[in-house]
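Below: one structure, written as structure tokens.
With one protein chain withheld, the remaining protein chains of the complex are depicted in position.
Chain nomenclature is as follows: A and B, assigned in order of appearance, with residue numbering initiated at 1 for each chain independently.
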């Protein structure tokens, strides 16, 4: 263990500000044990231990190392988790805080990233795997693509989901604020403080382990103190304000309409493999904050762009800024001998920090002819060799490609895209590069705003659509303002005014006092020329995550891809979790050069949510398991559960489907046996159904009757108080949308019932017509679905049983079919409706739901001698289908008129008002005689129960594809008829009674059925009138 | 001519009753309890609809509560409350058993005007949520902004609650009320208990629920003429 943390440098001024050397942490990577410190990221800890190869690349399987220090990292994407259940794929090692016992593996590489077998393919296949390789190679036969894809994906290694259940929970919190500040660099902190001081509700979030952003690595002085100290002071002030919510380790992942932003807070990911219980209570591992902000301040800063040169993907090629971050934050100097290749001043900090941390700076290749600026002068003063007008054109490597071993440096002619003069080879183990900075415009782009190019800053900034997004304020580097002073001034000047327009008064806030360094002009260099043409030079990577090279982009343009969106799709540049953070600008610039265009002419691709991956747990929150979806229960639900009912989901309702009993043999009845028994009970004795789920709407007002006449197809003007009537509702296109029985309770008072599934929609339907078309009608609608518990007592013995429990005169003359009465049942005030959905003598008992159980139990207490049997929805379906009663949504599909259903008896063509649906029923199409019409089907083989949905043909011998004339809508076995039977829709079916039709099935069997009336049982309806 | 039919749905007090949450056991967690959830079952809930000008004076004279005319306004009385639901809709909650008498008196006071009164007592139940973390529980449950700066005492809204709906209202600094539909009550309660777990949440049945059923004889019916 002599090499323990061999790249961790000794403590010193400005080194390792964020680690605690007194808190060593053990972790494993690819099965090997390492040690780091509290304050490390997994990436910095790996670098401290000299782990150069952390992964294999996606397509070519090349060894890859850590490149960046933040969310933009393309290579160090790992599989995290010490157990199967806690596996988390695609975690960026640069964003993962180290904790004791952390266990990670490379996402790519088999058996591991060091000894990767797939790289054999990469090496052999590399030159033969040009862009579009998969499209071109695996395109035929098309049916094989699924097979190819599986192999390719396995080889590519995209991380894997755990195969066991997640032990953790995740949740959501809804937040609202005046100002959401995304990013806690100096501009974000100042904006948050400016807003918060005046009492506005502020949320400040930052994706990193701590607040501060660029100030964490800054030499600048704010308000007289070093930048990291200033950060601590401001954060302390904000934390003390009760109008401020501070969210660290919280990524703003999506920016949606009207300033709705999703924030993914990693609450325990930095502490351990799984969230610990707190006091025996579960804590959410991560949390999704759904934030509605009035204003969004986008202070997301900028990402450094790497330079695109040959061999730029070999471990040891780093972003200049990342080098500074590791040295300053974690005292990790990831090499010995550095060559820096830069286009700007800021990157010089990497060389200065490298030297301060005891490393050797071999040379600085600066693409500018005359570098000047405070940082450049410091480097010169420190004795560093600066090679002006040049760049690293190639990083060389050993045979394995595991680490840089040299840099080829040459003078470059940027405009001519060629090298100028001789090439010098420098011995080094590290090449740091900086091609400038790209404002992080991803979130702005989520709103649909295309970024716009700014030549003065050599980058894209958030643009405007046809109108500005209200309350959206990009600031600082995210807006292309790299001068901190100017960024502060802009916030101080404009933020109060912007918020004042929304009634949020801000006191003026003085910008922090700054001491900054003078900077020289940067130069734009996106693709470093090589001594060989791009196509023949060693690979120059543009997008490291997706293995897209400069040559691939050139080839794409040569092959005719001219739109940047097409180039993106052809090459995969900026795909997936990367979303083009490092490579997009370089790639677009290369495409622009190849196409002879400017960058603005070429444009950008679209960045989409999520900015970085979000685990599914956080997206789902607590809407999983038992809380996945509401389960609606009736007042009798517990009774059904106790009886062992099987349940059916009807919308969100849980309805008893059937009640299997234990047979004499000790076995439970099958569904078929239970349903047959329940059907016989209703037809021969008496059954009871929990019908509480039926939609019920109370309708009051002097125009209630008129309203019903307009909304239903049939007439209501003559329905007397005390009577009920079945009604059909159509949409204005003439198609049936709902049905149900409506009762006249009093002259101005009706109770409408709707289908279980249609209750909410029908209430809205009534309201839309009342509110938008007929506001003059005096009528009000109120849902009473949940208020009434409804029990359908049905069967020949229904009257005898009920008469034992009620004070209502049930005599067939005193209480006729389609009437209602009020009284008590088992001592509970009730309304009873004498309506029938089974064809048998039926009484629907309605009581206030709190009193349902005493009534329900009283029925059973008295029901034994009558054979009272509870029945479920399946029996209800069989019984109603035997009677030819439709279920809207099962026997109809939005294309059936009342006449198609044979229900013209329910259409009042002579009603004075042109009711909803009437006009459409006279259109030529709705008058066609060959429309699909509802009929009964009787299979010739009594044993056959046709499949619902089975297609019907007239000639079974015709060639495939056969001409289909309809389909089965409902099909059951009838215990009463001892025969399978079905309802179906058949073209011109009403005129086909007695004909045979055929139902060819997938297994080759063709069923034969006779078209019959849709009423199979008691066609004269005598049984319900007993 | 009978205009509207309504009746007293309450049977004699000897008849047992079941609240929508009757099957849920009370919960008293060990450790800190930062939220207490109670079911206030068996209140009478009346849905009132009409133009404010039609209802205001009758409602005030019968219930003693001023009809709230501002959106999202709710007024509380002694065991009673009256909440604005829409420009022509209010929710009146009174002690159990008083609904029928109030409906009769309201109908008498309103006479021939166009309005609607609907007893919805069996269809919903009242919950209270009390404690320092009540707001945190609500923030995990509803898209509505429950921050005290935006949701003062005396405000009440109908909004999304988890994947169901609820009426949410603020009674005082630490006490909130929810009105949930009967069929969704089990889901809402389980959601609340889950959301409150991290803070410590207790579930109780409210004590001393008034059973005013004796006040009205069982089965009394009314046909307004």
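The rule we apply is simple: contacts are C-beta pairs under 8 Å (C-beta built on N, C-alpha and C of every residue); 3 or more make two chains touch, one makes a residue touch a chain.
In the analysis below, contacts and distances are computed from a predicted model.
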Name per UniProt, for the chain absent here [options: "Heme exporter protein C", "Sarcosine oxidase subunit delta", "ABC transporter ATP-binding protein" or "Molybdopterin synthase sulfur carrier subunit"]: "Sarcosine oxidase subunit delta"
Interface partners of the hidden chain - shown chains only, full complex considered: A, B
Touching the absent chain when the full complex is considered, from A:489, A:667 or A:717: A:489
Candidate in contact with the missing chain, chosen from B:6, B:144 or B:176: B:144
Per the touch definition above, residue among B:85, B:120 or B:192 touching the missing chain: B:85
Candidates A:721, A:920 or A:977 - the one touching the absent chain: A:920
Residue of A:421, A:448 or A:508 touching the missing chain in the full complex: A:448
On chain A, residues whose C-beta touches the chain left out of the figure: 256-260, 292, 297, 448, 461, 464-470, 473-475, 479-481, 486-487, 489-491, 493-495, 497-498, 732-733, 764, 767-768, 771-773, 775, 914, 918-920, 922-924
For chain B, residues in touch with the removed chain: 71-72, 85-87, 89, 143-144, 157-160, 165
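We adopt the following convention: only the chains that are shown with their structure count from here on.
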Contact footprint of chain A on chain B as seen in their complex: 1-5, 7-12, 14-20, 22-23, 30-32, 41-42, 47, 49-50, 88, 114-124, 139-140, 142-145, 147, 149-150, 162-164, 181-184, 186-187, 190-191, 194-195, 197-198, 200, 218-219, 221, 223-224
For the chain A and chain B complex, residues of the former touching the latter: 171-176, 201, 278-284, 290, 292, 622-623, 626-627, 629-635, 638, 653, 693, 698, 700-702, 721, 745-749, 778, 780, 782-789, 822-824, 826-829, 847-854
